[in-house]
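Shown here: the complex without one of its protein chains, the others still in place.
And then subunit A:
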Amino acid sequence: MSATEGLSELDTAPGRTNRLDTVALATEQPDDAQPYAELGLKDDEYARIREILGRRPTTAELAMYSVMWSEHCSYKSSKVHLRRFGDLPKSDALLVGMGENAGVVDVGEGYAVTFKVESHNHPSYVEPYQGAATGVGGIVRDILTMGARPIAVMDSLRFGRADAPDTARVLPGVVAGVGGYGNCLGLPNIGGELLFDDCYAGNPLVNALCVGVLRHEELQLAKAEGVGNKVVLFGARTGGDGIGGVSVLASETFDAEGPAKRPAVQVGDPFTEKLLIEACLEIFAAGLVTGIQDLGGAGISCATSELAAAGSGGMAIDLDAVPLRDSTLTPAEILMSESQERMCAIVEPDKVEAFLAVCAKWDVLATVIGEVTDGDRLTIDWHGERIIDVPPRTVALEGPRYERPMSRPADLDALQADTPPSSSADLRADWLAVVSSPDGADKSWVTEQYDRYVRGNTVLAQPEDAGVLRIDESSNLGIALSLDGNARYARLDPYTGAQLNLAEAYRNVAVSGAKPLAVTNCLNFGSPENPEVMWQFAEAVRGLADGCRELGLPVTGGNVSLYNQTGDVAINPTPVIGVLGVHADVTRRVPTGWRADGESVLLLGETRPEFGGSAWAAVVHGHLGGLPPRLDLAAERSLGEVLTSLAADGLVSSAHDLADGGLAQALTESALRYGTGARLNVTGDPTAALFGESVARVVVTTADPAAVRAVAEAAGVPVTELGTTGGDALVLDGLLELPLAELRAAWTATLPALFGSPEVAVGTVPAGTVPTS
């Protein structure tokens, strides 16, 4: 049964046909049976609601608790583990930590940056375009809610096998949705990930990041204070889309036999969101709000209960005032609707007029729907009758918490004992196979669908290791961001895997020349009701927390997405980690591509024969087993400091981190970026040298190798001279020679071959499309 069916049954339950379920009725008829199970509530959760209220909940209250106590909103399975992030040492840079809509970090010169990554996995599988589009829209509103102007987005995408028929259904829609929404909002897409694995076949991952910038004094908080202050709902009208999205989609496992869940996916309107952004920023600048919250998962239920719970008083809402798209919606549906592009503000009475005037200027609908009261209750009336009367903290903050059972996956010992192959039979063929695999191949098919230029501050964007943005045009202050999540490593060892992902994102930010500053994360896992999944989750959180402690970085917030599985099969644990760095001077940024001939190519870091979870083992041997590469955060830290220093002194002309696909992948990307080859000489075991994935390694080019060597060795970072840039081939002496034309053909052909070539015949116009005047 779907959530909407459950609700319509609520309103027509025997004995209550066509009669509004009010607080009075709930008291009068305490024993009415209620379909809480269909709304995702367990027996003991329902019992607790009855205990809190001292009676049965009304239909509307049941709807509100069911969405707010869902896994998605309450973090009931993950909260006991996420506490580890809060236990990290205090960071001076952190202005607002976890618990608000997004963390806020001081980046200097009076600027602050807020950033967060969030999943929209399940909606994107059900309806790829709208699911992905509204994923972008939701995270952008979280950033806006902090008082920041959103300045860029990133996307981290995972699909089933690239040649699977359903991937051809899901991927083009997701990419078009991410692009369609972000492009129309005027936010540059500055990077992300695109990866394929069978484990995502019935459960793709769509994680979207947004970053925003504000002055310290512009910070806004989501709380309702001040008795008599007005509650203003503004933005789009409320419709029937996305009802029960969080409880139905995000908190349940997909069942191949189940009913179609399309009605629970929201529909996006980026034009309205663009107007909402501009209106909000004008409202913030004029000091017209005392608190603000966006409406996302759980809609009005979430916004009103969270605003009230964070404040010191209560709140009274008149639900009849909510502007509707569909006048037949029941009160419970209005409360649960996840219609997009809506915000809720707390406004002092004498500022309401000015508030409404700004909204009118931007053609944004704004309506006073209630006010802050001096009690400790959240009350909601409908047609003059009270349908909700609850303590808001019990809805928003005091949801259930579970210490779910955990057990190490039974197959993990066997998996770790299954060591990967370690010798390539044909280095050249393997090289081409790795870089032309869907994971290794050129991503232009995707990234050309994203605007990377809008706002004019994009210094680096995909395919660079990190996205780099200018924040201030006069001082050239800027930031760098990278999102990384190797799920193969996390499958082999979730504790180390999460740290390796953190290390990669950290390294990518450092490669651009930035100093890493703070961490966000999106933790994508299977069902928490499976003890093996819960163990993976707990291990990943423990790993990430330990890694952040060692690197001295705070976790500013994040998102947990559970129930990512189809039937009994969970996805590989996929902790996607975002690292934010700061550039004192973005003109010193370091790109990944080689431009000049005759420069020295140096490898920083140490190479070991490590193939567990590697791209080479997966692509060439279809193998996943053994242990992931050895983690060395001290080496990462030293390397990061060396890279930041080399960039500041202008000593390197390019830098590229070594990750999936090892040296072969990195050299391919650096050479093809601007069509500059190199003659190189690698020593030691060639398979390890080319395809091993030892961490804390970076390839740099420089006109002054002695200076680079001196800086690196002073920090204890090993340096290997590989050779010199130039020519139109990658030549590895004694091993292989790859003409760039051949390499480029292999690298660029893969995605267009899978998802369609977007080229069109020049100058042709299909018949019937030519205007006649």
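Note that a residue touches a chain if its C-beta (ideal position, glycine included) is under 8 Å from a C-beta of that chain, and two chains touch if they have at least 3 such contacts; residues count from 1.
Rule of thumb we're sticking to: contacts and distances are computed from a predicted model.
For the chain of the complex excluded from view, the name given in UniProt is "Phosphoribosylformylglycinamidine synthase subunit PurQ" [choices: "Peptide ABC transporter substrate-binding protein", "Osmoprotectant transport system permease protein", "Phosphoribosylformylglycinamidine synthase subunit PurQ" or "Cytochrome c-type biogenesis protein CcmE"].
From the options A:L25, A:V126, A:V459 or A:A480, the residue with contact to the unseen chain in the full assembly is A:V459. Only one residue from A:Y450, A:Y563 or A:W594 touches the chain missing from this view: A:Y450. Residue A:W362 is the one among A:W362, A:W382 or A:Y506 that touches the chain not shown.
Residues of subunit A that touch the chain left out of view are 176, 179-180, 183-186, 269-272, 274-275, 362-363, 444, 447-459, 470, 473, 586-587, 757-766, 769-773.
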